[in-house]
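Some notes on the structure that comes next.
Only one protein chain is missing from this complex, and each of the others stays in its spot.
Note that the chains take the letters A, B and C in the order they are written out, and that residue 1 is the start of every chain.
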Amino acid sequence: MIESFTLTTGFGAWNALFWVIAFVIAFIIGWLIWLRGEKVYDTSKGSTAPFLSGIAEPDKKEVHIRAGNLYWGYNDALSGYYKFVKPFHTGNLSDYFLAYLLVTAIVLIVVVVLK
Amino acid sequence: MDIILDNLPGLLIAIPLLGAFLTPVLSRAGDNVRNVWVMVITTLSSLCGLLVASRVLEAGTIVYAFGVDTISNVIPLDSGGIPIRIIFTIDPINAFMLIIAAVVGFCITLYSISSMEKLSGKDGFFTLLFLLVASVYGMIATGDLFNFFVFLEISSLAGAALVAYRIDKGVATEAGFKYAALSTLGGMLFLVGVGLLYAQYNSLNMAVIADRMQLTGLDIMAFVLFFTALAMKCGAVPMHFWTPDSYTMAPSSVTAFLVVSSQASLYALFRVCFTLYGGQINPLTVGWVIIILGVLSMFIGVTMAIPQKDVKRLMAYHAVSQTGYMLLGVGVGLAALSSTCFSQGVGMMALKGGLFHIMNHALYKGLLFLTAGVIMYRCGTRNLNQLGGLGHNMKWTMIFFMIGALAIAGIPPFNGFASKLLIYESTFLFNPLIAVIAMVVSILTLASFVKVFHSMFMGPKLPEYQDVEEAPKPMLIAMGILAVLVILFGIFPQQVVDTLVTPAAFALVDYHGYISAVLGGA
Amino acid sequence: MIDNLPFLVVAVTILLGLYTILLKKDLIKIIMGISIVESGVNLFLIVLGYRWDSIAPIFTGAPSLAMVMPTVQALTLTSIVIGVATLALMLSMVMIIFRYYKTTDVSKVTKLQG
Partner (left out) sequence: MRSLAVWFTLVILGIGLLFTAVTIPFGSPAMSDMDDYFIAHGQEQTGANNIVTSIVFDFRGFDTIGEASVLFTAVFGVSVLFRVRKKEEDYEYE
């Protein structure tokens, strides 16, 4: 039974079953915690509204963090790399052709030299 | 019944072509008739693909010749042992690719029936889609170089027309034009290579050429032309520039199949390296060239993906990056199998990993592109900066996206992990540095999909998407099939590897088997 | 060397096409370059099949001589039709691009980038 879930790589093995079991256990724990929660509560009096130290809730549009603001640090840290890579993606068809033919030329040299 | 079963390889092309030729006629009778017709054709052609694949896996290589009743008539006594007609040669690796094309082809056709309903020009769309399907089947199944070129051109043309289908104020046309122009030049240089081989061996059949290959200077020239044309068609860095453009602008269902069509080119690349020039070309050189292309694709693809703000463009860069994994796996396989420093096990494992990744990639990347299509269909935008809070209304789409994202990032127990594990382990034994790069790329993949997941599905309901609805049923079913396969392949990887991938890997390595299957006897 | 003149013509034609593709700035001219490469390839295929002192592969009343190789001619027929089809599709795409972008300069048709 267990064998049918195992992937043998020739140098090791990996069993998907344990991950599935782990997922199921995590799900059950989460579900149990969810079960212990309050079943009935009054939604009409604002008990579902977020409480931000008495300040009014900001507009929905401002609460959501947009994609452009994510990974700011990553982009900043790697800005040198991106300054190098981005200019290659010019969108110019001639450059596409050049890349293709240049690689053809280089592979030609490599394959002829290292025959 | 027998006559149908015997002629299945011919029907593989005939059914989608029939579908393509009759769709415009039948769409005169109304949308419903056309939808039924499209479903019938796609079911039949997918069934046909699966049947051919299962027969190959059971009974070994199928050799099918057009225009004669018995196979022995193909190689007459006085033709110098050269098949005079066009031959389809379907061995386990072709079967492997056929299964991918059949499954994804069925799902995307089902999906596009409802995703296309708002647009005009649907009969043209389905016609071109069937032509694309037929050409991909043909590229996979054919054993003739010139025939491969013809199917390559059909797939480029149909692909380019489908990429340009939406026009989108000329932007989609720009993407389609870039795709058409590049692949035409690639096809032309491929044809030069075919001519060079014809000049020396007076044959167009892959098996005959592989049998007689002597690796003269002209053969090396032809090899380079084949190699780069096919590597360009599968989108390896630094020839990947057309990939994000055309994957972004095509309708999502087409994008999911364009992935398969580039993988058919990838298959042909492997066929050229392993079979056509099997045992002749220096495997270490070619292997390292493939590895370098693969590593570049992985790294540049994923790092370019992270700052994108268009969700489909982001996924397209991930497609480039995942292609790198396949190239890496097969390149390591090619280099390690020839080298005496490594056991055969390393090479075979890398090869299996690379091939298994092709299948997994087609499934989860198809799934991801289809979810992106749902977002586009319901919200009318793909800009990540404008999306948000969709998880409240689109629960199923969110779950499918999550499955696809976890699979592409290589999180167990989804299928991406199984193939990446094979690639990691073998690559680590081959060269630890490359394995480390591959793992870093995997982490970056996860990071970028966390970004997409957060910005599309998380957060409060935004006012403009207050009443967004769940995707229509056919789209959900199409995504569901792919999602179920993603999970199944992740939980039972060993079964898939044993039944599909291992025969494919052995068929790829065993070029003598391919030659003797066509020419009879060794 | 001089016997190989047809092949040299082929090489020069293909190179001219590649030169046009890489260095011209106009989409139409790039398509012309692709077309030149196509012509070069077609010529290449035809030239491959030539045999000295032979006639076209048609059985007529003429005294029977050696015939040139017919397969490549058949391939060329197919290749010409494919070339025409791609040319038509690409030119119509350029028409649409021009309608929206008002230019056919290749360095300005770059809305998809980065």
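Assume a contact is a pair of C-beta atoms (placed from the backbone, for glycine too) under 8 Å apart; a residue touches a chain by one contact, two chains touch by 3 or more.
Source: prediction; values computed, not measured.
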{"item": "Residue among B:11, B:140, B:196 or B:316 touching the omitted chain", "value": "B:196"}
{"item": "Contact partner of the left-out chain, one of B:15, B:93, B:131 or B:256", "value": "B:131"}
{"item": "Contact footprint on chain B, counting only the chain that is left out", "value": "13, 17, 20-21, 24, 66-67, 76, 78-82, 84-86, 118-121, 124-125, 127-128, 131, 134-135, 138, 146-147, 150-151, 153-154, 157-158, 160-161, 164-169, 171, 173, 196, 199-203, 216-218, 221, 224, 249, 310, 376, 380-383"}
{"item": "Absent chain, residues of chain A that touch it", "value": "95, 98, 101-102, 104-105, 108-109"}
{"item": "Chain C residues that touch the omitted chain in the full complex", "value": "1, 3-8, 10-11, 14-15, 18-19, 22-23, 47-52, 57-60, 67, 69-71, 73-75, 77-78, 81-82, 84-86, 88-89, 92-93, 96, 111-112"}
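Going forward, only the chains that are shown with their structure count from here on.
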{"item": "Centre-to-centre distance between chain C and chain B (centres being mean Cα positions), rounded to whole Å", "value": "28"}
{"item": "Between chain B and chain A, distance of the C-alpha-averaged centres to the nearest whole Å", "value": "23"}
{"item": "Per-residue multi-chain contacts in chain C, two or more chains", "value": "21, 27, 30, 109, 111-112, 114"}
{"item": "In chain B, residues with contacts to at least two other chains", "value": "177-178, 181, 185, 189, 244-245"}
{"item": "Residue numbers on chain B that touch chain C, as the complex places them", "value": "146, 150, 153, 156-157, 160-161, 164, 167, 169-171, 173-178, 180-181, 184-185, 187-189, 191-192, 195, 198-199, 202, 204, 244-245, 248-249, 308"}
{"item": "Of chain C, residues touching chain B in the complex", "value": "14, 21, 27, 30-31, 34, 37-38, 41, 44-45, 48, 69, 71-72, 75, 78-79, 82, 85-86, 89-90, 93-94, 96-97, 99-101, 109, 111-112, 114"}
{"item": "Contacting residues of chain A [partner chain C, same complex]", "value": "86, 89-94, 97-98, 101"}
